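Yeah, one chain of the complex is gone here, protein chain that is, but the others are all in their spots.
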Amino acid sequence: MTHIGQPLPRAATARLVAGRGSYLDDVSARGEVHAAFLRSPYPHAGFRITGTEAARALPGVVAVLTEADLAAVCQPWQTKTGSAPGMVSPPQRALAKDEACYQGEPIAMVLALSRAVAEDAAELVEVEWQELPAITNLAAALEADAPPAHQGLTSNLAWSTELKGGDIEAAFAAAALVVEDRLTFTRSTGVTLEPRGVLAQYNPASQALEVRISHQMPHQLQRHLADLLGVPLGRVRVICPDVGGGFGLKMHVYPDEIATCAAARLLGRPVRFVADRAEALLSDIHAREHIVEARMAVDAEGRILGFDVQDVQGLGAYSIFPRSSTTEGVSALRSLGAPYRFSAYRGRLRSVLQNKVPTGQYRSVGHPVGIAVAERLVDLAAAARGEDPLEFRRRNLVAQAEMPWVNPLGARMAELSHQQCLAKLEALLDLPTLRTEIAAMRAAGRCIGLGFASIVEFTATGPEGYGRAGVLVAAVDTVVLSLEPSGEVTARASISEIGQGTTQGLAQVVSDALGVAPDQVLMGSGDTATTPHGGGAWASRGAAIGGEAAWGAGRKLRAEVLAAAAALLQCAPETLDVRDGRITDASGPRMTLAELAETVTFRGYELPAGVQPQLTVAHHYRREQDTALTTNGFQASLVEIDAETGIITPLRHWAVGDCGRLLNPLLVEGQVRGGVVQGIGEALFEACRYDETGQFLSGTLADYLLPMAGEMPDITVAHVETPYSGSVLGAKGAGEAGTAGAPAAILNAVNDALAPHGASVSELPVTPGVVLRALGRLA
Amino acid sequence: MKPARFDYARPATLAEALALLAQPDAAVLAGGQSLMPMMNLRVARPALLVDINRLPLGEITLAGGTLRIGALARHAEVLASPLVALAAPLLPQALAQVAHAAIRNRGTLGGSLSLADPAAELPACMLALDATLVVASAARGERRIPAGAFFLGLYSTALASDELLLAAELPAAAPGWRFAFLEVARRHGDFAMAGVALALGPNAARLALCGVEAGQRRQPAAEAALAAGDPAAAIAALASTDAMDSPELSAAHRRHLAQVLLRRALAHLEAADAAA
Partner (left out) sequence: MLPPDEPTAAIACTVNGQAIRTQVPLRRSLVDWLRHDVGLTGSHVGCEHGVCGACHVRVDGLVVRGCLMLAVQADGAAIETIEGAADALTLALQQAFFEKAALQCGFCTPGMILQAAELLAANPAPSRAEVREALSGNYCRCTGYQPIVDAVMAVGAALHAK
């Protein structure tokens, strides 16, 4: 293997640095019209559209559509999953009917010759609103007198569950120490720099729908469009061009996107919708709104006995389609304490409807919540025992000899390297020196804190996950390879590229599997017409699942190439090899792949009878064991707090991770650093805020604060490589661990800094106000 | 979002511009760094945009002890101007914290002062530097307004709807005066959560805050205490500012930051003195 594991730059980025990318809004269709939506200004309201004439009369307006118009071509949808039996989530429509249940829910759409005119006309649609009592506050949503998020519901409790194992009462009864905390997590959102957008065209003559969309999984959307719009699946083509960031945000079914496709079908002409930033912040999924009360039992020797957890999770007005927002709550509970050995667990989850935009799967789904809670409890326990927080962790980490380890929740963990990661982290930090430096800075009056987080991330979900729940999410992937007459290899993958670099990693895999240079492998993905059905980009699965498909396809093509060459060279295939695009034997190169492919393609008469080389091959990969691949790691964060202003500055950050075999360390480190900064954003800046009447307050990027270059630290990244033994390549997921652990590391660092002041915080994001209140400087 | 419709005029002369501004719902387009976002969000909907970018209003001069900065001077130009550094050293301190490079390339002094955002740095500087603002209209000609009478409240100034800000005139820094601008912002370049603009002279002081009160103004009680050599009293005086209250940033929080910043500004000047 010569290219797997090499830090090669991503071929595709040569276009992007030159401004020659092709994102959704970079391409237009002749005759297209632009959509703008009239969205509910209220978190909860009944409505009646009383007049569309003024809007229609505006020059340049092509159509004004309401739910009644779309109903002819578009079905409603409702989220149901075997993972959350009995969940209450009302049916959802492309345009709301009679009742709007969150601010920003689309109720009418205007199609016009320009977006500006469409917006002008949307203002002219006449609506009679009847404001209804709204529930947005998570803590209040389950109170008996809380207004229902949807009229007719008797409770806002959409679903509840209890995950348990072991004897929780006995664990707490036996505890020498019980630590507890209540942590609140404010909603955040993905903020892909490219907002969601779609360009839909329907050809009434061929009854075919073509949808270009900024999306993570073309095949999933193809299926839903076929179902909802009643177009045969084979006549729905979904194309995802260059995607300007995904992070989980672009994998759900959004009403405005479905409405755009439905409108294209109704009108028979191309319809474009590109969310502006304000409507993106209002209508993209949010995530991670939780109130978690958790206790941890510890014995006299400092061993964790068990966790007892209650999580209230905000769903928004609907459980997101198709995956269900409850997944995040379950994932939070599952990731909580996962690195540690304990014998009893009780986790109660209540998932709550609210008059807010739905929450959904966002990078590292649930993990940042569960890990922050557990790591906070671990630090509390270490402090209570007067013990170094890393020593407490070291004692409780599941040892390699104990794996595979199935914890009381039934979560199976295998081939994890907690001890090696911890040792590597300690070496990176040069902990004795760092501790001395921290002591000196504190002695000089600075408020400094060091925090740690131990992480297990469940990645690369297999068919057991959504498949068993009856949710149409593919966990399998296929790669198709063709040897071109030029000797280049074209690859078409059902894995999709959203900037994370998966296609570069796959090119390196194909390169090694076949024996060609990586730049001879031309990757294609993101188009249902050219790639086979598969999962796309989610759950950090590109390398672990797509990589296996690429390897398998590469080996199949190699076998075909060798067989054809052997026939031409009149030797045994076993005596031949493929190296750097050449077919070689013991004497050296015999022919190039180009020569072979040219012969097969243009001079087939030269081949012996019965030889039918298959220069296009496909390999489908389905992992047969392990519902998810567990990865592990450690993070550390050094922060400084200005105790007078409450401003927190991350000074340094370290991340050590084990994601199995690294296909390309440059890409993995990019994922880790980007993920860490997203996690720091969540810990310190990002918040979707609402006022007491339920009005959204974070509707611009001046209000929703993202981490920027000036405040972010340099991040030291290191790897431990424990290949997954169940696959050829041994890769596991790498895309989310940075985000999983950073909030916990920051939270612990902040509390470490505050501890000498007798203060602590239990709320994310930790804003300056939160710090000043904790320090008693503000009421 | 895209802006609502408007008419657009790009006058070549001041007289032409002032005539246009006399029309109803006319708005001045200078750097556009605040107006255009508001128009793109359809929060601002002027009927007529009067683009003054072709008017010769960007000059920076220093003559007769007066620094005159034209309203169209871009933040980047003011920040880099040696004349400004010499005669109004407070301004570069503040401008380094105003937004980001690309915004400073376009944004203008006049735009910032005319908008009177309570969190903006430059109004506070004008107050602390005892600036006089020169404005003109077609109907009433030119008039000169002391900064203290120019800023009236939240996004409110003494500029009449038909008036255009032409320049700010500042007395050049007198010997013995020292200047400090400090602010607290969540992120580099964000509007200040709170900021102080301080000019400290022999037995005299001028102090203004940004991000604290809805209308920026001098702080006479604190100034008197500073002039009397009682910094503790000056800091204490800021506890009674009429601070804005918002969910993310309470009045008490803003007052607290103002006090912290004044103490730091004084310490900063003291340290600079000690070093000199």
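As written, the chain order gives the labels A and B, with residue 1 at the start of each chain.
Definition applied: contacts are C-beta pairs under 8 Å (C-beta built on N, C-alpha and C of every residue); 3 or more make two chains touch, one makes a residue touch a chain.
Keep in mind the model is a prediction, meaning the values are calculated, not measured.
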Displayed chains contacting the withheld chain: A, B
Among A:Gly165, A:Pro358, A:Gly670 or A:Pro765, the residue in touch with the chain that has been omitted: A:Gly670
Hidden partner chain, touching residue among B:Gly32, B:Gly195, B:Gly211 or B:Pro231: B:Gly32
Chain not shown: contacting residue from A:Ala68, A:Ala139 or A:Leu193: A:Leu193
Residues of subunit B in contact with the chain not shown: 1-8, 10, 29, 32-33, 36-37, 40-41, 49, 51, 53, 76, 99-103, 105-106, 187-189
Sites on subunit A contacted by the missing partner chain, in the whole complex: 9-10, 13-23, 25-26, 28, 58-61, 112-114, 116-117, 190-195, 242-247, 276-278, 498-501, 666-667, 669-670, 673-678, 700-702, 706, 708-710, 712, 714-715, 738
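The rule we apply is simple: only the chains that are shown with their structure count from here on.
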CA centroid of subunit A to CA centroid of subunit B, Å: 43
Contact footprint of subunit B on subunit A as seen in their complex: 114-116, 119-120, 276, 278-279, 644-645, 647, 685, 689, 691, 697, 700, 702, 705, 707-708, 710-711, 767-769, 772, 777-779
Parts of subunit B lying in touch with subunit A, wherever the complex brings them together: 1-5, 37, 41-42, 184, 186-191, 193, 247-250, 252-253, 256-257, 260
